[in-house]
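Coming up: subunit A.
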Amino acid sequence: MTLVVRITRDIGPHHLDVDLEVATGERLVIVGPNAAGKTSLLRSIIGLDPAGDGRIALGSEVWHDSATGADTAVEARRVGFVPQHPTLLAHLDALTNVAYGPRSRGAGRAESRAIAMNAMETLAVDHLSGRRPDTLSGGEAQRVAIARALAIEPSLLVLDEPTSALDIAARPGMRALISTATAASEAPAVIVTHDAVDALTLGDRIAVLEQGRLTQVGTGRELAAAPRTPYVAELLGINLIRGSLQGLVLTAGAFELTVGAHDVDDGPAIATVRPRSISLHRSRPEGSPRNVWQSRVTSIDRGADRVRVRLTEPVEIVVDLTPAGLSAIGVGEGDEVWASVKASEVTVASG
Partner candidate 1 sequence: MLGLQRPSVALLATSAALAAGCGSGGDRLDVFAAASLAAVMGDLEPVFEAEHPDVDVVVNLAGSSTLAAQILAGAEAAVFASADEVQMDIVREGLGLPSATTFATNRLVIVVAPGNPLGISGLGDLAQRDDLVVSLAAPEVPAGRYALAAFDQAGLTVGPATLEADVRGVVTRVALGEADAGLAYVTDVLGRSDVDGVPLPAEVDVVIEYPVLAVDSRLGAEFVDLLGSERGRSILAANGFGLP
Partner candidate 2 sequence: MSDTRRPSVPRLVLVPAALGVALFALPVIGLVSRAPWSDLASLITDPAPRSALVLSVVTSLVTTAIALALGVPLALVLARTRLPGRGVVLAVCTLSMVLPPVVAGVALLSALGRRGVIGRLLDEHLGLTIPFTPAAVVIAQLFVAMPFLVVTLESALRSADRAPEEVARTLGARPWRVLATVTLPSVRGALGAGAVLTWARAIGEFGATITFAGNLPGVTRTLPSETYLALQTDPGRAVLLSLLQVGVSLAVLLALRHRWVPALTGRRP
């Protein structure tokens, strides 16, 4: 069953304007910066908040239609919702929590508990069935919450920031779990995250929400290849420069960039450069790179095996170096530096 969401809604000073579809069995990841409207969108789809103008339908079930005035109550929509914090009912044990959904929907007590146990086995948390929520770790509670959502045999799965509460070491495991869990169910899944790895690994498609609007929808590969906004570029770890293309030169204000071969028409365009493709020098370099410019270091992020250097003026650029490479140049924050990149490393797409 395909989920169709067309929403136009005002939330205070913010505006939400979204049109998307999620096919049966598909996983759509919604990414965006804070205050982009991700939570509002989620709540409208689930039915916790009004959906304003538009239509929300799952297959033949119409959940909301402002044209006809149709509006199905939350409890009547079969949405398996896994909130950002597990939010298990504190006065019930884990099994009763998972059984809560089926029980609410009319199943008998024994039947609900059987369904719940099944779901908990799928998530490998059946051994926690008698435990109270306050005795569970974050990861355990999260699994119970997922089991709880699956127990109602949802027609739509919605997960809100599924890995943000976990430490980094635990995230791959959770991602794998979510993959399996969503694969097992035929229901379409909508996953909200601000984490790039989540987006790339969990999403069959990615929808980027910025300031209430979808700025780009596509597969991870498509986004990485041709990001349309700085946010997408930043998210996927790419440099993005908007400007005006003429032939092989992109002009962005006072900055000129010679780009690689392409078949894009002259006019507004977006150039992308991988952070690794840019070299830094203490003094003006000689040699082949067509693009050379002077800039200033604003910040240096030292990671385990790479260093990310941010430059500003004339354009915002990030450069990835090895630690050895950085010390070879010997620049620090605030220092002037020369940057260079080969034209062939600059991709361009129409903007």
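Operating definition for what follows: a residue touches a chain if its C-beta (ideal position, glycine included) is under 8 Å from a C-beta of that chain, and two chains touch if they have at least 3 such contacts; residues count from 1.
How were these candidates chosen? In short, all candidates are chains of the complex that A comes from, given by their letters.
Since the model is a prediction, treat every value here as computed from it, not as a measurement.
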{"item": "Identity of the candidate that touches subunit A (this complex; choices 1 or 2)", "value": "2"}
{"item": "Of all residues in subunit A, those that touch candidate 2 in their complex", "value": "46-48, 74-81, 83, 85, 87, 89-91, 100-101, 104-105, 148, 152"}
